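A single protein chain has been omitted from the complex, and every remaining protein chain is retained in its original position.
And then chain A:
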Amino acid sequence: MSNVLERVTKIIVDRLDVEESKVTPEATFKDDLGADSLDVVELVMELEDEFDLQFSDEDSEKIVTVGDAVSYIESQLND
């Protein structure tokens, strides 16, 4: 499942136009990666398409860091 992180990282780099080195599991979307709230909504949309998943509104609100997104996706894929 390590390639979940790679795929998430690629989408973040494309969408937020940030250096790949900055996309660490601890990095927060808003503070560290400069995303505004609409960027986060769009990222979630892209991740939903990439992994063929639906993030519930409740769950997407809890996603603050890159690691949050990765573990959420992994938990959904394992269900």
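What we mean here is this: a contact is a pair of C-beta atoms (placed from the backbone, for glycine too) under 8 Å apart; a residue touches a chain by one contact, two chains touch by 3 or more; residues count from 1.
As a convention for this text, contacts and distances are computed from a predicted model.
Comparing "Oligopeptide transport ATP-binding protein OppF (TC 3.A.1.5.1)", "Sensor-like histidine kinase SenX3", "ABC transporter permease" or "3-oxoacyl-[acyl-carrier-protein] reductase" against the UniProt entry of the hidden chain yields the protein name "3-oxoacyl-[acyl-carrier-protein] reductase". Residues 36, 38, 41-42, 45 are the ones on chain A that touch the missing chain.
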